Each structure stands twice: as structure tokens, then as C-alpha cells.
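Note that this complex is displayed minus one protein chain, with the remaining chains in position.
Take a look at chain A:
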Amino acid sequence: MRLWLAHTKVELLALLRQPGFMIPTMVFPSMFFLMFAAPNLPTAVAANFSTASFMAFAVFTVTFFQFGVGIANERENPWSSYVRTLPAHPIYRNAAKVATAAVLALLAALVLVLASQQSTPMNLPLERWPRIFVALAAGGMMMGMLGTALAYLVSPKAALPLANLIYLPLAFMGGMWMPPELLPKVVQKVSPLLPSRQWMELVWPAVLGQAWEASHWLAVAAFTLVFALLAAWAQRRDPHVR
């Protein structure tokens, strides 16, 4: 516990003191929302739907980049080698990273809700929030794993451009920016195969107050597992760690 707190403190301090990374990461999804989604949301239902979708986008942004690019940068950093010589199981550091990403993701989602409240007729009953939260957390975990896998699979320099290359299409084709019916025909066919879309299939029922379908939970769990295994495999063959 003490170790987890110590590492979390360090991670959070590093983030807070680098507002140049933190602020854009948190503000970007909301800005996107205000420019492209908010003007076309006449009803509360549409606004609720879109707000939750963009919250998922915000969580995606934070977790995917925090883990993907963050870990990639650490791979060659002598300091992270040093920290691995300290007498602590790596689980404390990883847990600290998860906690930090969770805080950041929560803040990014909060910024989005505030932006939506100011600009749309969003009106989400309080009792729907716990399920939205659960759905967002599950997807955040999945994308964090995808980011980790990416970080170890490619060279540290390639991580950022590749992350962008994966992240924007996943968000778009998964239906984070517009309802799936409005996506181009080809994309509609591919969309259900994507982890981002499966995630949205958890977020949307939570927003609309409908029941979850087990198949989407299974799909998200399976994607998370695959990404975790990929990350573990890639980490094991990383020459900086071995």
C-alpha cells in the first residue's frame, strides 16, 4: 500500500508538472465534441447518447496514450531501469500507473460532461451513471492493455505516430463520434468487429437505460485478454527488459 501510494504520487506529480501533456490530452476530446457533435444535438436523448460516446472517447484517449506512449518512452529511460532495481514487485508500479490513468480519465470525462452541460440539452438521470461508469472503466482497461501491447511491440520512436494511426480510426469506426447508423456503409460492416465498437455496445445501453447483452461483455473481456497476452509476450521479448 505504502509502495503503491509512493509510486502513484510520483506518477501524478510528474503529470501535474507537465501540463503540456496533461491539458491537451484532457481537453482534446471535449473540444472535438464542442466543434463537431454539440451543434447537432437537438434532443436530450441525442445529447445523452453523444455525450456518453464522447466520454468513452475521452477515456480512450487518456488510457491508450498514457499506457501506449508513456510506457514506450519509459522503455529506454535509465530511470525506469533504476526503479526496477528497487526491492518492490513491479505490480506496485503498474498499479500506480493504472491509478494515475484512472484519475486522468475521470477528469477528462468530467470535463466532457461539463462541456456538454453548457452546450446541449443533455439530461441523464442519476441512476444511469453507475452503469456508465462501469462500462467506461471496462473499456478503459481494455484500451490500456492495447496501449501497453503497442508500447512493447514497436520501437519507442514509432509508438506515437502508430498510436495516432490506430486511435483515430478505432474511435471513428467504433461509433464514438457519431451513431453507427450514420457511419459510411463499408465502415458499418467492419465496425462490429472492432474492440471500440464492442465497448460502445456496453456504453450505449447504460446511457439509454437498457439491459446489457452478455455477448458484448464477452467480446470486451476477450479483447482485453488478447491485448494483455500480447503485451506480456511483447514485454518478454523486449531487450531493454531482458
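Just a few scattered comments:
Here is the rule we go by: contacts are C-beta pairs under 8 Å (C-beta built on N, C-alpha and C of every residue); 3 or more make two chains touch, one makes a residue touch a chain; residues count from 1.
As a convention for this text, contacts and distances are computed from a predicted model.
Of the names listed as "Ferredoxin", "Cytochrome bo(3) ubiquinol oxidase subunit 3", "ABC transporter ATP-binding protein" or "PadR family transcriptional regulator PadR", the one that matches the UniProt record for the absent chain is "ABC transporter ATP-binding protein". By the touch criterion stated above, the residues of chain A touching the omitted chain are 2-3, 5-7, 9-10, 13-14, 17-18, 77-79, 81-82, 84-89, 239, 242.
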